[in-house]
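The complex appears here without one of its protein chains, the remainder shown in place.
Chain lettering (A and B) follows the sequence in which the chains are written, and residue indices restart at 1 in each chain.
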Amino acid sequence: MTNQKQDKNMGALGPYRVLDLTDEKGFLCGRLMADLGAEVIKIEPPGGDPGRSLPPFYKDDPHPEKSLYYLAYNASKKSITLDIETTDGQDIFKKLVKTADFVIESYRPGHMDNLGLGYEDLSRINPRVVVTSISPFGQTGPYRNFHSFDLLCSAMSGHMFITGDPDRAPLHISLPQAYLLGSAEALMATMAAHYYRRKTGLGQHADVAIRDAMIKTTVNTVPMWEYKNEITKRGGVFWTLRGEKQRVLWPCKDGAVSFGMHGGGFGAKTNRELVKWMDSEGMASDFLKTIDWENLDMETATPELYNELSDAILRFFQTHTKKELAREALDRGVMLSPVQTVADISESTQLEARDFWDEVEHWDLNVRIRYPGAFIQITETPCLKTTRAPHIGEHNEDIYIRELKMTSEELAILSGARVI
Amino acid sequence: MCRQALEGVKIADFTWAAAGPLTMSYLAHGGATVVKIESGTRSGASRSFPPRGGEGGMISSMMFSNDNSDKLSISINMKNPRGVEVAKKLVLWADVVAENFRPGTMEKWGLGYAELKKINPSIIMFRSSARGQTGPDSKVAENGITLQSLTGFTSLTGYPDKNDPTPPWGAYTDLTAPALGAVMLIGALDYRAKTGKGQCLDLSQLEAGLQFLAPAILDYHVNHLCARRMGNASSYGVPHGVYRCSGNDRWCAIAIFDDREWKAFCRIMDKPEWLDDPRFATAIARKKNESELDHLINEWTVKHPVEEIMNLLQDNNISAGIVENSADILNDPQIKERQFFEKLEHPHLGSFFHHGVGFRLSKTPCNPRTPGPILGQHTEHVCRELLGLGKDEYENLVDAGAFT
Partner (left out) sequence: MSKQALEGVKVADFTWVAAGPLTTNYLAQCGATVVKIESITKPDGIRTFPPNKDNQAGPNRSLLFSMENANKLSMTLNLKHPKGLELVKRLVAWADIVAENYRPGTMERWGLGYEDLKKINPSIIMFSSSAQGQTGPDAGMGATGITLQSLSGFTHLTGWPDRDPAPPWGAYTDLTAPAFGAAALMAALDYRDRTGKGQYLDLSQYEAGLHYLSPAILDYHVNGRVAGRTGNAQPYAAPHGVYRCSGEERWCCIAVFNEKEWTAFRQIMGEPGWAKEERFSTFLKRKKNEAELNALVETWTSRHSPEDVMAMLQEKGISAGVVKNAQDIYEDPQLKEREFFKKLDHPEIGPLSHRSVGFKLSRTPCGPIRPGPCLGEHTEQVCREFLGMSDEEFVDLITDGVFE
């Protein structure tokens, strides 16, 4: 693996093979590796991955080949079916491990070890292999066997406690996020281990904890406790991000916009420009025009000062629509965003201009579906265009017959034996 | 007594031999009034089918009683115009006319679908034949033994190492067609109830039989693979077959499909070393060394009674069962519990078991109630009660030789 040649169309990870055993806790990790050019083989249990039952569905038809959740996060992969809990399955899996650079899995901690497929076992077969395990709390520690779900990882990370309205329960994002952040963390872990392997030839085991990856979303609240014994609470549209209560969501004529009133150098330019803009419409008081924004410290500003500022801005925003505010803010360099829905996002001229979307042909559904495309633009090795998520076992023939030289009779036996 | 599911359905049943009567049996057990129309001069071949009982003779078949329980019998001389007149009255009375003669026979009697419709516009005609009512081979003479070969069942039964097949016992297509025919008929009755329209149903026993071979037919069409007999082996389960047990001609059927079952099986056989034995550790290896494995399993099974092996394996969630002979079936505790066989008292043949159907309906019973009728047993009952003929009219017909 040290001296492969490749042309740039293969993507940065073109020469590498990934065996992807994950469920929804780790789908995104393999998806991003495929975007970077790796050959990602999703290993599904016979009958298909349970993640294929996750809503939403194409035309709301709950069918294993129509889960949009599954399609989105398993695009650009290959699929084979294999029950690695059987002796035949383990036999075949071990053959595949010899050809693989990466194995990613998200079983309950210890499950792979119990099957004789733990990192130690796999590294005996292929000492270079990097095995990434994704679990809610990691492979060790008192919570390792906890029963979990996406929201739970978010709840136990501290993020929910500070998100939501003060008079209601702690809140998560309606489209669950913990598994996705965990998958991104897993990707980083995998790549760090990969770099070390390139230098030393040694593979290793990456142990990813989804909850731990989410803790960073609490930003500065843990040190707030450690240092000041203050527990940050939910404030709805008012945050205490910078020490004082601050409005982050502002109603306007037809919805709301996000705007943060930051003090000091951080907010000076945007605040100055906003006041100029307000002034041009006769809505800036003399008081507003005389503020020394560079030296305004929100942490020590009095509530009276803050309220005077925010009341004026609130009044101003309410005279405009989301679109007007967004357009003018862009021209004036004011840091402000409308609260966009997925419909607004889909019409973004910016994303269009950057050719962000990938149109993917689904011949089986007779439709082209638009997917979020390259997660990063790279000049020499661009991310590959998204391709359709595979059908259940779509690449069984490629892998088992063409590559492993198994016969179709053997495949029929293994199908009947519920191995593939 | 309880109401039955098909109570009120009226059938003029011209069927004979096996495939037709067995179709009508489903309806008769379900509560339909099935009037079997026979001729005393040319009584149904199945009335002589062994085993025979009582005094013996051509009309003493126990098998007939079994196949025709719950039906009524009227014997009509179809060569006599007055006999045909009675038959036509039955057509007017009936919801369904059923027959399984060689195509063209009913037409010869003036009882083709066109004629029946003139008598009873909403009549449903059910026709079962070897190869259907149309096409170049529709009128070929056939029975279940020839048809099961034509359909492909014969070539698929036997040992791979022998040149010739070992045909399935019995007339297999006579047993695959009836349930499909009965279902068709109930569908047509339902359609008539909704629309008032009757129709003609044309069941080819050949075509119905092919439904049971669909995967092999697709395999040939798509992959050009011609399915072959392979003894008791399966293309994927291994071990899969019957194994000799202690005793005289005692056998146990055993099948292992997946890894969990295999591991349990090795434990039961006390062969833990097989789990790591390269000959048997994986399904692919087991398939490769199947005859060797079968031999070793036989060495174990032959030391134990079949019941013991079945229970031991079943206790461990492995599929295993006695290869049952007739006595086993009659003594089978499960069959007894579900009262699959019904002991009915036959006026000539005494008391014996009659088959039921393979299902139970929770509200409406469908077990056999009366044995197969004696020839012409219900002639008067049918004429007087069902057709509503007066006493004089009936006696007139008797005198005219309409019934034989």
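What we mean here is this: contacts are C-beta pairs under 8 Å (C-beta built on N, C-alpha and C of every residue); 3 or more make two chains touch, one makes a residue touch a chain.
All values derive from a computational prediction rather than experimental measurement.
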Absent chain's touching partners (shown only) are A
Touching the left-out chain: which of A:79, A:126 or A:157? A:157
Check each of A:22, A:76, A:106 or A:204 against the chain that is not shown and name the one that touches it. A:204
So one chain is hidden, and I want to know which residue out of A:117, A:186 or A:414 touches that hidden chain in the complete assembly. A:186
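Everything below uses one rule, namely that only the chains that are shown with their structure count from here on.
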How many angstrom between the C-alpha centroids of chain B and chain A? 60
Per the contact definition, I'd like the list of chain A residues that touch chain B in the complex. 83, 85-89, 91, 406, 409-410, 412-419
Residues of chain B touching chain A in their complex? 234-238, 257-260, 262, 275, 281-284, 287
